[in-house]
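With one protein chain withheld, the remaining protein chains of the complex are depicted in position.
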Amino acid sequence: MTDLLPAAVATALARVTPWDDAHFLTGLEPGLEGHNALLELAVAIRSEQQALARSRPLAGRVFAGMFFDPSLRTRASMAVACAKLGAHFLDLQPGTAMWTMEFNDEVVMDGTAAEHVREAAAVLGRYADAVGLRAFPTRGQWERERSQPVHKAFAAHAGVPLVNLEGPFAHPCQGLADALTLRDLFAEPAGKRFVLSWAPHPKQLPVAVPHSALWAAASQGMEVVLTHPEDFDLDREALALADGLARQSGGSLRITHDRDAALDGAHVVYAKSWGALSGPASTLGGHADVIASHSDWRVTEADLRRGAPARFMHCLPVRRGVVVDDAVLDGELSSVLDQADNRVWAQAALLLALLRR
Amino acid sequence: MTDLLPAAVATALARVTPWDDAHFLTGLEPGLEGHNALLELAVAIRSEQQALARSRPLAGRVFAGMFFDPSLRTRASMAVACAKLGAHFLDLQPGTAMWTMEFNDEVVMDGTAAEHVREAAAVLGRYADAVGLRAFPTRGQWERERSQPVHKAFAAHAGVPLVNLEGPFAHPCQGLADALTLRDLFAEPAGKRFVLSWAPHPKQLPVAVPHSALWAAASQGMEVVLTHPEDFDLDREALALADGLARQSGGSLRITHDRDAALDGAHVVYAKSWGALSGPASTLGGHADVIASHSDWRVTEADLRRGAPARFMHCLPVRRGVVVDDAVLDGELSSVLDQADNRVWAQAALLLALLRR
Partner (left out) sequence: MTDLLPAAVATALARVTPWDDAHFLTGLEPGLEGHNALLELAVAIRSEQQALARSRPLAGRVFAGMFFDPSLRTRASMAVACAKLGAHFLDLQPGTAMWTMEFNDEVVMDGTAAEHVREAAAVLGRYADAVGLRAFPTRGQWERERSQPVHKAFAAHAGVPLVNLEGPFAHPCQGLADALTLRDLFAEPAGKRFVLSWAPHPKQLPVAVPHSALWAAASQGMEVVLTHPEDFDLDREALALADGLARQSGGSLRITHDRDAALDGAHVVYAKSWGALSGPASTLGGHADVIASHSDWRVTEADLRRGAPARFMHCLPVRRGVVVDDAVLDGELSSVLDQADNRVWAQAALLLALLRR
C-alpha cells in the first residue's frame, strides 16, 4: 500500500506507532505521542487529498459504521473520509433495517432480540477491516454506562479495530478533529487559554463531547479551564485523564463555577451543553427551567470580545439562541465549520493508520 | 481532470459555460444555450460510459443527496450517475436517521429542531462538492412554497452548487432527462407537437414535474400544448417561463381545456396529474371524486393513435388504470423507461459540469 501514498503521507504514517489492540474507544489509546502523530498525518492527507483520491490507497478495504443512534456529521464525514482514500463505507443502522441485538451473556434468547453481539460483531469483523460504533448512553445509569459496555462488547468480539463514533464516555473522532482545529488556529496552541463552557439546552445531553474536548485541548498543552454551574460535574475519571494529559504536555486544568473569571483571557471558548450525570432518566423535558435559570450561560459576542478576540468552537448540531447567539455563529470568530471539516481529515488519518497492512 | 475524459466528452464539456452561482434550482439557470450544451454532454457521456467507468474523472469528489421526501428513481439514478463517473454519492435521509432541522432565522431553538439549516447546509458544503435536495411543498401554502424556500435556504448556506432533486416549483433533473428523451425520439424535435395532458390521480400531486416538462419541450422548439380541466391551472410564472423559452427557441405554447383538440396531431402525449394549486391542505382523500368525474382524462391507446402514432411519456411512478391504461405502458409507444434511463445521463452531465475544477 505504501507505494500508493504521496511521500509526505507515507512519512507521517510511518510515525504513527501501532498501539495495543488497535481499538479507539476513548481516543487516548495511541498515547500522547501517537495522538499527535495522527494529527500530523491528518494534515498531510488534507494537503495531498487530490493525489490520494486517484491512488486510492485503501481500495478494497471496508469500514463498517454501526449507528444505534442518529448521526449527520459522523456518518457523512466517515463516508467522505473513506471515499477520499478509496475505502468502502458500509453504513449500517440497526433498529431500522436490521435485527435488534442482545448484549448480555448466558441469556436464553427467547425474547425480541434476534442476534447476539458476539455473532453480530464477529461477522462485521469478517466483512470489515475496522468497525465503527455509535451508541448513546441510557440516562440514569451512569455507573454502568461510563465504561461504554456496548462498545466494549463489540470490541471484544469484532476481531478488528473498533472505532467509537460516540459513546457514553467519549467521542474520540470529534476530539481528534478538535485537536486538529486547535493546531490550525494557533501556530503554537501550548499555553493558550482554552475554556470549555457549559451551556443551556432543552435536553439533558451526554458528556462524551465535553470529555473529548477537554482531552483534545489538554493534549496540546493548553491552559484548560472548565466552567459549569454547580451540579454539572463531568465524570471524575474523565477529569483525571484530562489532568494527566495536561501535565504530560505542559498544560494545566482548572475547574470553576465562576464563568466570568473563566472567560477572562480566553483564546478559545468551546461551548457545550450536558445534563447532570446524576440526573433523572428523562432525556427531554424538565430542562426548560434550566434554560430559563441559566440563560446567562449562553455565549454572546461580548463573551468573545473581552480582550483579544477569542475563537468560538462547538461540535454541532447547535441550538441557536439557546446555546449561543446567532451573531457568534455567523461571525468571523466561529470555527464550527472548520471543526466539522476536520472530522474528515482526522478520521482519514485514523483509517489509514488502522487499515494499513 | 480533463486528461481523464474521452475526447468527445471533453469537447462537449468545454461547451457548457459555467453559469452564475452554479445552482440548479429551476434548471433554467444555464440559459437555453447552456441547457442544450448539457444535453449534448449527456449524449457524449452515454456513448463513452465504459471508458468513463474506468478513468473515473470525478474520483474523490462527493455529491450529497438530502432527501426530505421519498425517492426511488432520483436516488437510484443519482447514485448510478455518480458511480459511472467515479464520484461518491452521499445518501442522506433526514427525519429517519438524522436530526430535524430549523429553517427560520433568528429563532430561539428550544423546540424539537436540533440543527439549523445554516449549519447543516454549510457542513454538507464542506463535505460535498455539490449538494442535492428533495423537499416537497406543504399544500395550501402555494404563495410561500412557489419560491422554493427550503431549497433557497440550502443554496444560500451550502457554499457549493445546490441541485434541486424536486422542489415545489421545479424538478429540473427530470426536465433535463425529458429534454434528452425528446432529442432521442426525434431527429428534429422543433415543430413537433408536444401535449402535456393532465390526468386523474387519487392524490393531489405537486406541479414540479409538469412545470419542468413544459420547459423541456419549450426549450426544444416544440409546439407545446397544455391541456387540463378548469381549476387546474399551473403557476402563472411557470407558464410565463415556458412561453419565453418557446419564443426563444422558435416554438410555441398554447393552453386549452379541450383535451380532444389538444390531442389532434400530437407527436408526444406527456401525461401527468397534479392537484389544484388553490386546493385544500389535504394531500390524500377527497380526490376520489376527481377520478370518477375526470376518468375520460386517462390516456388510452386510442388517444395515441388518432393520426400518426404519438409517443407516450410520464415521469413515473404512474398509477396504472387511473392515469393511463396498461396497454399504453406495455405497448411500443411508451417512452417511460427511456425517460427513467436518461435521468442517469442527464444528471451525469450536470455533475461533470458542476464538479469539474
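Lettered A and B in written order, each chain numbered from 1.
Everything below uses one rule, namely that contacts are C-beta pairs under 8 Å (C-beta built on N, C-alpha and C of every residue); 3 or more make two chains touch, one makes a residue touch a chain.
A quick note: this is a predicted structure, and the numbers were derived from the prediction, not measured.
Checked against the full complex, the one of B:V80, B:V107, B:L185 or B:L239 touching the unshown chain is B:V80.
Of the listed positions A:V123, A:L239 or A:L337, the one in contact with the omitted chain in the full complex is A:V123. Listed by residue number, the positions of chain B touching the unshown chain are 49-50, 52-54, 56, 67, 70-73, 75-77, 79-80, 83-84, 93, 96, 202, 288, 291, 316-322, 326, 329-330, 336-337, 340-341, 344. On the side of chain A, touch with the chain left out of the figure occurs at residues 59-62, 64, 88, 90, 92, 94, 96-99, 102, 105-111, 114-116, 118-120, 122-124, 126-128.
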